[in-house]
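Reading through the structure tokens given below for one structure.
Excluded from the complex is one protein chain; the other protein chains are retained at their positions.
The block that comes next holds chain A.
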């Protein structure tokens, strides 16, 4: 079902101020570093905390309505908060939190029995859900007898079995090792993709028949892979505010600012198109790209992956006037995703190189080097206004749209 969220939460010095909508069957990834307010947002949607101000509407039903106490005109509508167990919102965190005293089957059946379904019917449906996550032969085991990955798969079955209107995943892969994380991610993608098609489960006799509308899904993560694999849209959260939101390819491929770029592991430098071939940055570096540049005079973002940056000792190799290269001083060498990550003094750019290359050049911190970039790896696009777009909603909501707060200003 359609979800409209407009929240203001104060927690000491931290403020969460977000406004977002997710369409039925759509998956939104919330990407942000620790402490950016992702989990707080999910807790508010799930009804586990009451915001200081805000509205949460799911499928036309107001679940949370808290008017600003300081605004008398706003306080006309009475405040309301539907308790967590009546919200039909499923929440899965990084810990599976399977009930330790119940078998896997009883865990999955728990939500159905809470809905008043008889024990035998609940178990039959639970068994189907456990089959769906590929653990049919483990149905009668206690959680303690399952591996971490298996527990999380049962937890997925348990939350899906209740057929919630909204699905919230809070870093569901974070506590798993790489192999299990990949397995669970694939499983989630399959399950989420299922819902885009008409809910066949109802025809198969599994559905309750009451929710023919696919749920809206929000996946909180700090892992870009999760966003790429699972999400239709991505929102980037920084210190309690959404700084960018849109389709995955654009938000992750053309980051709005340095923060977003760093989060997705890209270098970003802002500049202005100087000639049809060259971009000039305020610090005097010049970049070219193999792709067509925007018109001369456009303010642009220049983006390239750290692996496209080559570092060499020889000062003379590329002429200093050449684009895509500059002199720099090595600041730090640290482990990176694809080898060793290099950072430079007074620069946001990072490079990544295989250890063998560094060994061959005997590079260490403090060395003066020449950095150069493969023009094929450079992407240049007009700088995006640092204001979140109005969320694109594929389906028109049946209810009047919830009033949104003013456009969020950015740092």
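Note that in this section a contact is a pair of C-beta atoms (placed from the backbone, for glycine too) under 8 Å apart; a residue touches a chain by one contact, two chains touch by 3 or more; residues count from 1.
To be clear about the criterion, contacts and distances are computed from a predicted model.
Between the names "Molybdenum transport system permease", "Sigma-70 family RNA polymerase sigma factor", "TENA/THI-4/PQQC family protein 1" or "Carbohydrate ABC transporter membrane protein 2 (CUT1 family)", the one given in UniProt for the chain missing from this structure view is "Molybdenum transport system permease". Per the touch definition above, the residue from A:50, A:115 or A:147 contacting the chain not shown is A:115. From the options A:41, A:91, A:104 or A:378, the residue with contact to the unseen chain in the full assembly is A:91. Of the listed positions A:7, A:46 or A:230, the one in contact with the omitted chain in the full complex is A:46.
Among A:123, A:158 or A:384, only A:158 touches the chain that is left out of the view.
Touching residues on chain A toward the chain that is not drawn are 46, 48, 83-91, 95, 97, 99-102, 110-111, 114-115, 158-159, 162.
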